[in-house]
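Just one protein chain is left out here, and the rest sit where they should.
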Amino acid sequence: MTNKLILVFTFFALLLMYSFKADKKKKVIFFGDSITQAGVEPKGYISILKDILAKQGINGYELAGAGIGGNKVYDLYLRLEDDVISQSPDIVVIWVGVNDVWHKRSFGTGTDADKFEKFYRAIIKKIEAAHAKVVLVTPATIGEKNDYSNELDGDLNKYSSIIRNIAADKQLPLIDLRRIFTDYEKANNPSNADRGILTADGVHLNDKGNQFVAEQVWTVLKDVK
Amino acid sequence: MTNKLILVFTFFALLLMYSFKADKKKKVIFFGDSITQAGVEPKGYISILKDILAKQGINGYELAGAGIGGNKVYDLYLRLEDDVISQSPDIVVIWVGVNDVWHKRSFGTGTDADKFEKFYRAIIKKIEAAHAKVVLVTPATIGEKNDYSNELDGDLNKYSSIIRNIAADKQLPLIDLRRIFTDYEKANNPSNADRGILTADGVHLNDKGNQFVAEQVWTVLKDVK
Amino acid sequence: MTNKLILVFTFFALLLMYSFKADKKKKVIFFGDSITQAGVEPKGYISILKDILAKQGINGYELAGAGIGGNKVYDLYLRLEDDVISQSPDIVVIWVGVNDVWHKRSFGTGTDADKFEKFYRAIIKKIEAAHAKVVLVTPATIGEKNDYSNELDGDLNKYSSIIRNIAADKQLPLIDLRRIFTDYEKANNPSNADRGILTADGVHLNDKGNQFVAEQVWTVLKDVK
Partner (left out) sequence: MTNKLILVFTFFALLLMYSFKADKKKKVIFFGDSITQAGVEPKGYISILKDILAKQGINGYELAGAGIGGNKVYDLYLRLEDDVISQSPDIVVIWVGVNDVWHKRSFGTGTDADKFEKFYRAIIKKIEAAHAKVVLVTPATIGEKNDYSNELDGDLNKYSSIIRNIAADKQLPLIDLRRIFTDYEKANNPSNADRGILTADGVHLNDKGNQFVAEQVWTVLKDVK
């Protein structure tokens, strides 16, 4: 081949690679607990987000759920390689914390606050080592009362603070559902009900909650490059 | 004796009884847990309240503590006869709730919310049957953080609500320390410390806390007839 | 009436009273938790005991259940008057303890060992004050493994010891189901299953368990005069 021909070939090869890259969808994995496990169901927040994107003609994303009921932060850690890294995600949305708090009460096996942070940071480190972006999410709610009288409000706020601090410390995008839900309940739960506003049982999202979360996720996710 | 003489005698007898009654001090028993147990120590809130009254020249009260560390509502119930009723109090200030919440975490033996209310009401019933007045107090704090991120804030708010509802339902005087402390922390704990403002360890009153509680108690107690 | 006639009348009156007393059935109330609540169902241990007595032609007993799911010792205490004393029982069989231990794990609201004993003794005192006999029963099992590896075995043994000590101290009849079940499991649970031998779920009796308990209860109950 002449040098000229090589240059032409190289040009087209690069063009092809570029167009291919441009076409490649961003793979987003939602990594979490039962709320995320339900998120892939027809009315779940992940499915709704897919619809939102489709309606807007946005087709640059591939959304997948990796949620397992009852998972705490160290459950995510233990299955991170198998369920997330091995799928080569571009973005991993970590949404965990409800069970780390809740299981203290229900099984005596919640997660110590300092270990919560250690495993959380260890997960981020491994995801970043796999060249994926990370989005953090605070646990939304265990009980929807709006006056901080849900049994586990204090601890849930404490663990949400830990996540906020990690996000600030590592400059990571954050979907602060804890704060967003708290504000929403103050404005939209006049009877101070403990469920039925955005959740079916105080924890798991109802239809409105799934819609709400899908919208909140997109608000942040759309800016993750 | 002539009838006339009898009348005169009766008159003076009644006068005497009345003056005696007027002189009789109101016996106030503070019924509670370790916070009240510490309240009778030299710098405790009960001792401080005695000083406050003495300085104001008010000598119509006799203040006594009946606090035992670790007590929950049903501990109060079990020792109500021996430690309170048998002392013939005029007023009983019930201050309980911290351990009912705390022991869920530390021993697995906290008190169910509905049983908390049942025993609380049973205590009131027995005190009233003994012709004493009852003053209710909500549990002040387990951790002094001002943003509802103390681990047990939610549950403590829940149990405080139960006490508020009983007070409203039965028209009983209430010293709402939970609300008073929460407001105080928002105004006076700018660094969001979990202790050291009104408590030594997040639960037990420091000098400032004892002074503060003594004043708050008097605000309500002075109007209990 | 002549004195002679009075004597004759008195004789017959006494005879009548005696025969009436002889005819009066002994009312036995089984006072407990969900296991006893299920005991009155067609295949429950109380129903089976009725059948056993009927088949043997024994008709001197009236058996009734007063079991409510989730009850701990202080729940029994709180409803003792309404559900038991008011029914004028001759014998009360107290079977409680599983939830006092279990709720430590599941709700954080188990019963402290020393309070368990206090309420237990308070119940006995009230029943005896109502001139009824008391029969004590130790909690059978939470998990049927036969090698002391059920999570709550230690605590269940501890609370059973408390009941045994009360029975010995007060010379009361005891149906020691804890020991009886433990022995049974060692002999009849070769695969070391955690359920399915005498219980459906490790706690609640299956058909065989109900039959077994009915027989064990009768062994003791028949001698309570």
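A, B and C label the chains in the order they appear, each numbered from 1.
By our rule, a contact is a pair of C-beta atoms (placed from the backbone, for glycine too) under 8 Å apart; a residue touches a chain by one contact, two chains touch by 3 or more.
Every value quoted in this text rests on a predicted model; they were computed, and no experiment measured them.
**Student:** Which visible chains touch the chain that is not shown?
**Tutor:** A, B, C
**Student:** Out of B:Ser106, B:Asn165, B:Asn192 or B:Thr219, which residue would touch the omitted chain in the full complex?
**Tutor:** Answer from the full complex: B:Ser106 touches the omitted chain.
**Student:** Given that one chain is not shown, which residue among A:Tyr74, A:Trp95 or A:Tyr159 touches it?
**Tutor:** Of the listed residues, the one touching the omitted chain is A:Tyr74.
**Student:** Given that one chain is not shown, which residue among C:Asn59, C:Ser88, C:Ser149 or C:Asn188 touches it?
**Tutor:** In the complete complex, the chain left out is touched by residue C:Ser149.
**Student:** Residue-wise, where is subunit C in contact with the chain that is not depicted?
**Tutor:** Per the touch rule, subunit C residues meeting the hidden chain are 104-105, 108, 143, 147-158, 160-161.
**Student:** For subunit B, enumerate the residues touching the unshown chain of the complex.
**Tutor:** That gives, for subunit B, the contact residues 105-108.
**Student:** Of the residues in subunit A, which ones touch the absent chain?
**Tutor:** Residues 74-75, 78, 103-105, 107-112, 115, 118-119, 122 of subunit A touch the chain absent from view.
The criterion applied here is as follows: only the chains that are shown with their structure count from here on.
**Student:** If I average the CA coordinates per chain, which chain comes out farthest from subunit C?
**Tutor:** Comparing chain centres, A lies farthest from subunit C.
**Student:** Starting from the mean Cα coordinates of subunit A and subunit B, work out the distance between those two points in Å.
**Tutor:** 47
**Student:** Using Cα averages as centroids, what's the distance between subunit B and subunit C in whole Å?
**Tutor:** 40
**Student:** When the C-alpha atoms of subunit A and subunit C are each averaged to a single point, how far apart are the two points in Å?
**Tutor:** Result: the chain centres lie 52 Å from each other.
**Student:** At least two other chains touched by the same residue of subunit B: list those residues.
**Tutor:** Subunit B, residues with two or more chain partners: 104-105, 108.
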